[in-house]
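The complex appears here without one of its protein chains, the remainder shown in place.
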Amino acid sequence: MIWLNVAQALLLVAIAPLVRGVIARLKARIQNRRGASVWRPYADLAKLFRKEDLTPPSASIVFRFAPMIVFAATVTAAAFVPVVHGSALLGATGDFILLVYLLALSRFFLSLGAMDGGSSFGGMGASREALVSALAEVPLLLGLVAVAILARTATLAGIVQWTVRQDFTQISAVHALAFAALALVAIAETGRIPVDNPTTHLELTMIHEAMVLEYSGPSLALIEWASAVKLSVLLALLIAVFAPWGMAGGVSVPALALATLAFLLKVFVLALAIAVVESSIAKLRMYLVPDFLGVASALAILAVVFTALMR
Amino acid sequence: MIQTFFDAFLIGLLCIPAVILVGGRQRPLRVLASTLLLIGLLAGTAVAGVCFWRGDRLAIDLSQLTPLPFAVAVDRLSAFFLLLICGVGAAVTLFSHSYIEHHYSGQRRDWLWALLPLFLLSMMLVVTASTAFAFLFGWELMTLFSAGLIVIDGDSERRRHSLYVYLLMMHAGAAAVAAGFFLFLPNAAGLSFASMRTAAALMPAGLRTAIFLLAFIGFGTKAGIVPLHIWLPKAHPIAPSPVSALMSGVMLKTAVYGFVRFGFDFLGGGPDWWGYLVLAAGAVSGVLGVLYAIAEHDLKRLLAYHSVENIGIIYLGLGAALVFRAHNAPVWVALALLAALLHTLNHGLFKSLLFLGAGAVSHAAHTLDIEELGGLLKRMRTTGAAFLVACCSIIGLPIFNGFISEWLTFRSFLAGSALGSMPASVVLPLMAGVLALIGGLAAACFAKVYGVAFLGRPRSAEADHAQEVPFAMRASMVLLAAPCVVIGIAPGFVLRPLSAALQPFLPGTVLPEEAVAIAGVMPWIAAAVLALVFAATAIRRVTRVTATWACGLPGLDSRMQYTSTSFSKPLRRVFSQVYKPDRTLEILPADRPYFPTAISYRSVRTTSFEKSLYRPAVEAIVGTAHRLRRLQTGNIQVYLLYIFMALVALLVFMRFA
Partner (left out) sequence: MHLVHFAAARALASSAVFLFITVLLMATAKRISTCIVLFSAQCAIITAEILAMAYVHKSPEAYAVAALVLIVKVLAIPYALFRIVKNLQAPGDITASTTAAQSVFIAAGLILLSFFAVEPYSETLRVDTDMLAAAIALVLSGAFLMVSRKKALAQVIGLLVLENGIFLAALTTTFGMPLVVEIGIFFDLLMGVFLMGLFVFRIRDTFEHLDVSKLRRLRG
């Protein structure tokens, strides 16, 4: 079973750039462009790994090590989410609180690395990221808490097993509200429009890009890969908590193949949704982002209160 | 044998001040005395450790010699706090070895060394007392000795004002605690803890509530929950750095100890509104503490506000435990109490480390304003590394100890949803949201602190010439940083005896399964992260040190970096209802605003509590006192009239009684 769970985590890490490529391609199609190939992010990563790694003279050891810690923490978080089977490498003992805080660890070191660059943009990115992440913690945790209360367990594997037993045509208010809150948070955490533009080149509109402005070569590759892994981890989390039907119950090859296919299909649907949202809404002004996250918090709080009302 | 060790250790601590005051002028005697203090504290840590892990009990009874019953007893809970006091005290003493030598001389230095062991002794007395008299004696001495240590650092109008506020509030808190003790009086003979335990079960509910509220206010003042916290940011920054570390890291925890004793040991829990009150206090303190900290750029004031925040987190755990107690769910009481007590230990460790780091920074760069710092990590590696460990711990990141206690608090809130009765099953999970908000804001604040002070480019010449601090100071910081990491990776060895420490007032509880789970999974996570970092380091790469993009601007200046004020601006703007500064903007010349020759901008923040709560209260009391002065007319016939009226009233009362 260990090999299965290791393969799940590696699957998430391996398809992460592909998910980004698919979203970019879908956006291009919606905007009436041809778009780059979906395999382009892999080529980007390979190119970056071959390049030189530049360090500013005033930077300290944190600048050099931050990309590695960011990557390590995000990949460790990928080991928590059940992908094709109802269990994950650390999903039986580790729960969603650990997942959220591992992502917080990677975000903290990314901010520190940004500030160590010694330029204005690192500080700007870190300051804005601090605002967004401080306000995004509440709906992220409360949304997952609401579902965990219904499932009476905090481990992700337990939540998956409980959800699989439920009737998927019966929409519960708690799940609808929690999904809405978590979808908004996923947009904020992964730096997508309307919170942040992942393809911008204007420093005025950057949040995540400003933090990685000074990095180059393998360090930049690790950070970009970690950011893609974070997106696929959050998508896999949404799928596992809200739509886990199709996951393999046993370890037989046909069941696993079917489960992988189902997972890829669900990820494609979510990628399509993200592409549609990104193409139809304008990026929010930064001081409207707390409003956006406030809406997500209200939805999450309502979800938690409903767990007691709708029993 | 342990008993003799303990007695010797206490007597040794008592002798050191005498030695210092007599022979302080000679350096070898001073070094001898401070080394003896260090060794004594290490021995004390060992004694406390044995009592904590093995469960030995110690007792000293001096009731024969003192007019009121005075006895000291060490059970597992006291040993836990004693471990914290002695451990942190040992690190602080090691730090003070060099710090005091460099910064103080003559009488001030002697008095500092004399008062330090007495301060530690008073704190030890508080956590090991087994009669009310001993407890109150130690409580008051704590305030006095810490005030003395603050006075040593200098005198000025502002310092005197802060000191008065500190003494007044501590005294008010002590009065409330004393009143709480005295309410036991008719039932508990001699006010020993054992008699109070048995008496509380027989007392009526109203009396128990009164005792609880007095304990809440009294210990809350000392712990620093909002709105009784205003002394914290005044008193902690003006003390010498080692003393600030002790005050913030250890002294606040004695208040938590007292509250746990009162709430769980003596009173044995109560109705659930007690728990909701404590939860509310914890939530408000946590959120407001971190919001005020975000707006600060003086390192010590910032850390003082963070103490308010962490006390809020501890009170969240204690409130949850009280709610569970009211609903008779002993397993979850144990979980919540475990979370709160582990957080006291963790906070003691990393907060002291942060204050010692602040002391090291002020030693090296001669300023505590982080707007003047920068790039200190490159110049002070060990200090920077230890400070980073403390930052990660206080935010609650995995692999460090803060995460374990916050995780346990989260799990106890989640458990609360299964309680079934209405307010509790909704309020407790919502408190998880409050804790998440506190954690997120703390991460923002410490990204600011570490990023502005230790990373990037130095913003002043002082910071540029900063040098690493002497060995003793470095060693003390590493001594405090190591347990932060060890407890973060393998918390089981602290959680097991701690849950055993809760046995006396939660009979029959075992180690909660959540504690077992987290102790099982953390080493794997740490191993995975380290393995991945190692693998990432092994990637073959070509590195070059050169100027990077920085938007293509040549000649980057250190003033172009983000300052602490600019970093926190977005958060301050979002939470502007909390801050409400007084702003004055002056443009000269006033009649030609579009061609200014000078612009001045002044923004002063007074925390709203002083303006809206304390000042009106003080003015009300003073006004009442003024009005009462009219009774004092100076006319002797009026005084005779008062006596006459008292006589008449007494006669009437006797008739109707």
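Letters A and B name the chains as they come in the text, with residue numbers starting at 1 for each one.
Note that in this section a contact is a pair of C-beta atoms (placed from the backbone, for glycine too) under 8 Å apart; a residue touches a chain by one contact, two chains touch by 3 or more.
Since the model is a prediction, treat every value here as computed from it, not as a measurement.
Looking at the complex as a whole, the chain kept out of the display touches A. Touch with the chain that is not drawn comes from one residue among A:L89, A:A262 or A:I301, which is A:I301.
Remark: the omitted chain is touched by one listed residue; of A:A14, A:A46 or A:A173 this is A:A173. Of the listed residues A:P41, A:G86, A:G191 or A:P290, the one in contact with the hidden chain in the full complex is A:P290.
Within the full complex, the residue among A:A14, A:I61 or A:L309 touching the omitted chain is A:L309.
Residues 169-173, 176-177, 180, 288, 290-295, 297-299, 301-302, 305, 309-310 are the ones on chain A that touch the missing chain.
The rule we apply is simple: only the chains that are shown with their structure count from here on.
Once the centre of each chain is set as its mean CA position, chain A and chain B turn out to be 36 Å apart. Of all residues in chain A, those touching chain B in their complex are 49, 52-65, 67-69, 71-73, 75-76, 79, 90, 93-94, 97-98, 101-102, 104-105, 107-108, 111-112, 114-124, 126-128, 130-131, 133-138, 140-142, 145-146, 148-149, 152, 154, 203, 213-214, 216-218, 222, 286-287, 290, 297, 300-301, 304-305, 307-308.
On the chain B side of its complex with chain A, the touching residues are 375, 377-378, 384, 388, 392, 395-399, 403, 407, 410-411, 413-414, 417-418, 422, 425-426, 429-430, 432-433, 436-437, 439-441, 443-444, 446-448, 450-452, 454-457, 517, 520-521, 524-525, 528-533, 536-537, 539, 541-551, 556, 558, 560-562, 566-571, 573-574.
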